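One protein chain omitted, others in place.
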Amino acid sequence: MTTRVGVIGATGAVGQRLIQLLDPHPDFEIAALTASPASAGKDYSEAAKWRVDTPIPEDVADITVVETDPEEVPDDVDLVFSSLPSSVGAEVEPTFVEDGYVVSSNSSNGRMDDDIPLTIPEVNPDHLGLIEVQRDERGWDGALIKNPNCSTITFVPTIAALDEFGVERVHVATLQAVSGAGYSGVTSMEIIDNAIPHIGGEAEKMETESRKLLGAFDGAEVSLHDADVSASCNRIPTIDGHLENVWADLSEDPTVEEVADAMRDLPSVDLHSSPDQLIEVFEDPMRPQPRMDRMLGDGMSVAAGGIEATPHGVQYNCLAHNTIRGAAGASVLNGELLLEEGYI
Amino acid sequence: MTTRVGVIGATGAVGQRLIQLLDPHPDFEIAALTASPASAGKDYSEAAKWRVDTPIPEDVADITVVETDPEEVPDDVDLVFSSLPSSVGAEVEPTFVEDGYVVSSNSSNGRMDDDIPLTIPEVNPDHLGLIEVQRDERGWDGALIKNPNCSTITFVPTIAALDEFGVERVHVATLQAVSGAGYSGVTSMEIIDNAIPHIGGEAEKMETESRKLLGAFDGAEVSLHDADVSASCNRIPTIDGHLENVWADLSEDPTVEEVADAMRDLPSVDLHSSPDQLIEVFEDPMRPQPRMDRMLGDGMSVAAGGIEATPHGVQYNCLAHNTIRGAAGASVLNGELLLEEGYI
Amino acid sequence: MTTRVGVIGATGAVGQRLIQLLDPHPDFEIAALTASPASAGKDYSEAAKWRVDTPIPEDVADITVVETDPEEVPDDVDLVFSSLPSSVGAEVEPTFVEDGYVVSSNSSNGRMDDDIPLTIPEVNPDHLGLIEVQRDERGWDGALIKNPNCSTITFVPTIAALDEFGVERVHVATLQAVSGAGYSGVTSMEIIDNAIPHIGGEAEKMETESRKLLGAFDGAEVSLHDADVSASCNRIPTIDGHLENVWADLSEDPTVEEVADAMRDLPSVDLHSSPDQLIEVFEDPMRPQPRMDRMLGDGMSVAAGGIEATPHGVQYNCLAHNTIRGAAGASVLNGELLLEEGYI
Partner (left out) sequence: MTTRVGVIGATGAVGQRLIQLLDPHPDFEIAALTASPASAGKDYSEAAKWRVDTPIPEDVADITVVETDPEEVPDDVDLVFSSLPSSVGAEVEPTFVEDGYVVSSNSSNGRMDDDIPLTIPEVNPDHLGLIEVQRDERGWDGALIKNPNCSTITFVPTIAALDEFGVERVHVATLQAVSGAGYSGVTSMEIIDNAIPHIGGEAEKMETESRKLLGAFDGAEVSLHDADVSASCNRIPTIDGHLENVWADLSEDPTVEEVADAMRDLPSVDLHSSPDQLIEVFEDPMRPQPRMDRMLGDGMSVAAGGIEATPHGVQYNCLAHNTIRGAAGASVLNGELLLEEGYI
């Protein structure tokens, strides 16, 4: 028995990745695709300019795209994956949840709302409990769950692994791939032989989302982790894969080997899209590298390397595939968690 | 009256940049070019595979290359610029200084030696006083002066500007251009659609050289600045221009505008290759960018931007042209300082 | 006495290059800048997102942009440079000419019209005579002159040089830089680690414009050159500089050296922006290369190399800076020719 799912905002970059991941998925069946009114009524193959590096799935190509409106989505669809611009998501996602749909969303709207779970299944699956709060407060039948921003997802699992040593302060500099900005987000003239030292809103997302993800949930609310997180975000000329340099001040004084072990031992979860080992740790300080390591664990692993002790704690590098682990795969994994936990 | 100068290690990447800068220089005249024995006896145009983006100067093309040996360099040459691999530099440079030459060196050997000035003319020109110490201790007639590593030069002027606010701790992440590794240093397969999170020895140079440059000289020795500096170095697919993300913990609490003013007001020096304003500060957080801003001040400026207050001080980005301000231009500027101060 | 000039379509990529070239020009003075209604009334520095690699000229920054309408341009402006999308150009340019302005246009509309000169000053300056035809036929007071497409300009001078050997057939494959498509024309996701084997309309422009440029003008009309020209156009990940592989079937059988001499000897013209030698010929088959050679002659030279005899004629490579020699510089040079020939 597979769960029938929809993708809202199906024609964009993350929408296409969602379809690429959902089409062969053993538990999900794509039953509805939505997009803007201009695309409604067209076959998906006509509505979307398919640009993923595997061919458009044949059975998806012929699906007729409908408008992004719960009325347009069949009733037997239980779960929808959302990847909309945040302003659209803020407006549209609640209409789906009110209508009873469970929404696993990659859109940035509402991620920091008190009653919306922001979840990485391997890091804070218990935050799903916020769905009860959400239903109580908003009178919703469905549920709305968010995954964090791609640059947040990349480093938070490593911080979660370090938290046994008392993480007090984090500096993180990112080297982010162009795909994170969508197909038209970064022009070639902006980035060839160049780098851009700012991505609007990105540092703020990393600084706040990380503290919510790492915060404790007491059954009623999430208290933010009290680490001081400061980010600096750069765009570089790579296609996929966000690389990050991290410094973590720790209250304890672990060895490099203890840090590596803590990362390797961070428990994974028994869900289809989660790799056997979440964080792969390299001994070679030249790794991880975006082109070489972004597809580890089918793009769902986090890679770390270059671990060194500092007078205040530790520094290291980490990497994840920004449109798989950092976006579409994150939403799919949250969908798997929702299914596993009985919310669907 | 121009000073006759030599370039030792003239065929390499920095050697070629030195020639590009020295050929039109009003105060210097290229009178000797040295290279390895395999090149000795050849015309420079034959010995060097010229790859700088301006044509090889005509009068330099015909100079006969000699071996890197003080015996081979005419006696009326007073100043030599050195850009050798550090192991070669460590062996060869002292032979020139013993022979009475003043050597302005970009090679990394000896930079942290107690009696060798490591100098950025706009930051610590007084360290030139170490030459007296050096002559006393080593019995040298000439003098040996070093410029720092390219990635060090990029951020140290900004820290110097901030030091009025009490710099206590620095985190710096670099996005470094491939030219910093020399013509053959980074292969295309290593870096296209990729980034490399480690450059051997680079972080250590930044962490130690910066503290010497910012240290106080009491007439006898330089005491290292007591800031705690931690660096993380990345190679990215850009040709020229090192971009750096900096966080500085400060003992005072300046506003963003005070920080910007302090950077803009860092005094320049009245030397030919020094720009009117050393640090150019951008309001636009998207700047500086390597391709757009590396040629500011003919490649001798430092650019800064994205200044933001943090709970502990300030964060910002900075950029400099790594083979001009960060290498060949740095050596030439040190040569100008030596001339100005009467060491030649 | 300088000529007061206007730039219509001043905020786009070629418009900015035009301003960069016109600001220091000894014969021209920028007196009017036009753009779309949304920009009208703003200072140029506010209306344009300046992206050229030299700072925005100070005296241009404060010019108030007006709408692209001859009524809005001061009467003492005699010459306007146009760089508009072809659909806009087709509509707007005639209104300027009717109003008496001389228009040097880079826009593609009308290039193949019988009575519009399509001119490269070093190749076919006599085609300017079409202005008389144009005035007779259209009743215009002003004049409209076009420069060809950037990919056409790159190879046509070399074919002009070869025409003494009887050019019968030409195959040309292009490797074109992203700047040719404008700032937003090629996204980074389209081109990093990639190439695109088609540029809409480009091959047709090369095939037709080249034959008009090389055609004979008999005082009344231009007869197209009868060579058979076939082009294949590719976009590659370079910023500036179009590289082209050319095969020319010839009726005669010149040696490689004769071909090289013919290229070197193609006469230049005595105009400010024309280099002393139009075509620079390399012996090294690895040259010309975009990044190394695009700025030859301040971006106004054509470079050639790799000349080899074939059973049917000759093959070689050529290169020019696509937004200088191939666009803005081409228009400025045509403006200089118009001034020299007394049309202004």
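All chains are identified by letter, namely A, B and C, in their written order; residue positions are counted from 1 within each chain.
Assume contacts are C-beta pairs under 8 Å (C-beta built on N, C-alpha and C of every residue); 3 or more make two chains touch, one makes a residue touch a chain.
Note that the structure is predicted; figures quoted are calculated from it, not measured.
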Which of A:53, A:71, A:257 or A:283 contacts the chain that the document leaves out: A:53
Candidate in contact with the missing chain, chosen from B:54, B:187, B:223 or B:251: B:187
Identified contact with the non-displayed chain, of C:141, C:193 or C:253: C:193
Contact residue for the chain not shown (choose from C:109, C:187 or C:317): C:317
Absent-chain interface as seen on chain B, which is shown: 51, 178-179, 183-193, 237-239
Touching residues on chain A - with respect to the absent chain: 51, 53, 192-193, 239, 291-292, 295
Contacts of chain C with the absent chain, listed as residue ranges: 171, 173, 175, 192-198, 228, 230, 232, 234, 236-239, 243, 245, 247, 285-292, 305-306, 310-312, 315, 317
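Here, only the chains that are shown with their structure count from here on.
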Maximum centroid distance from chain C, chain identifier (CA atoms): A
Chain occupying the most central position, where position means C-alpha average: B
Distance between the centres, which are taken as Cα means, of chain C and chain A, whole angstrom: 47
Geometric centre distance via CA averages, chain B-chain A, whole Å: 42
Chain B, residues touching no fewer than two other chains: 192-193, 239, 291-292
